[in-house]
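With one protein chain removed, the remaining protein chains of the complex are shown where they sit.
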Amino acid sequence: MLLAELVNQPGVIAAGEYSYRGDRFSYKGEIDDEMARMAAIMCRATSMSEHMQVGMLEQFCPDCGGSPPRGWIVRGPMFTVCNVANVFAFLHNQAASLNDVMALMQRRLADAPTDLV
Amino acid sequence: MAELSELMALPGAVAAFEMNDRGELLEHKIAARSDLDAQALDLLGHMCVANIAIATMQARGWEAVSDNKGFYPINGFTLVGMDWSAVTNGHRCVVLANGEADYELAYARLGVDGGET
Partner (left out) sequence: MIKRLLAIDGVAAVCKCRDDGAFVEGYGMMPDEQLEALALFAHEYKRIVQGNADQLSMFTGKSGWTPPTGWIVRGSGMSVCSVGNLVCVLENGEGNLTEVMKELAEVSHL
């Protein structure tokens, strides 16, 4: 199970998964139900936005390597949120390796559908 | 703050650019092997500004309703496309080939333009 694997990585505070329809989510780690729900809503919104943006880029620069989008990262002073497909992770900047976590997520989610269904 | 040439020296860098507050392209460098062009970078610049703004709103809202601080102010956003990732902070962005992307190093070189907590 990817979520369990992610929260076992050093510095990963929590990991979650959401449906693109927005009707369900699951999570593991040191956040409560309400925070996980909010995190799922935010991550879903950002992924939807990214999908549209990359679609626009594809119109201007067909086959230039952006589409379909695989994920995104938001970096804060202490924490980072990274998202691949419909899975997200909250990392502590000092304790976690963003590169290792991204590599793990990209490896495990390499075949995830990209049509947001 | 890193010069564009320093960003281009990152592993897998295919393009680096500077944008204004609106995302308009000011200066750029594109590796010979890249399919990206100035128009695509200009659009990416607008995406960078849009995503930092969205992430800033999310971090602000998150910290207002939870005890979990450390996201605001946003210090960067990365869009992970199919072949490359666009890593941005402040007025700069570097585009890295996904296979070689070192996100930690890219953020270190882009600095903490957003400010610290």
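Side notes on the structure shown:
Per-chain numbering from 1; labels A and B assigned in written order.
In the analysis below, a contact is a pair of C-beta atoms (placed from the backbone, for glycine too) under 8 Å apart; a residue touches a chain by one contact, two chains touch by 3 or more.
Small disclaimer: the values here were computed from a predicted structure and weren't measured.
Residue-wise, the contact with the chain that is not shown comes from A:Met42, picked out of A:Met42, A:Leu57 or A:Val87. For the chain missing from the display, the contacting residue among B:Gly12, B:Gly61 or B:Gly111 is B:Gly61, taking the whole complex into account. By the touch criterion stated above, the residues of subunit A touching the omitted chain are 22, 38, 41-42, 44-46, 48-49, 51-52, 55-56, 59, 116. For subunit B, the residues touching the chain absent from view are 57-58, 61-62, 64-65.
The definition used in the following text is that only the chains that are shown with their structure count from here on.
For the pair subunit A and subunit B, the distance between mean C-alpha positions equals 17 Å. Chain contact summary for the complex, subunit B toward subunit A: residues 35-37, 39-40, 43-44, 47, 50-51, 54-55, 58-59, 62, 65-66, 68-84, 87, 89, 98, 101-104, 107, 112, 114-117. Residues 31, 35, 38, 42, 45-46, 49-50, 53-54, 56-57, 60-61, 63-79, 81, 84, 97-99, 102, 106 of subunit A touch subunit B in their complex.
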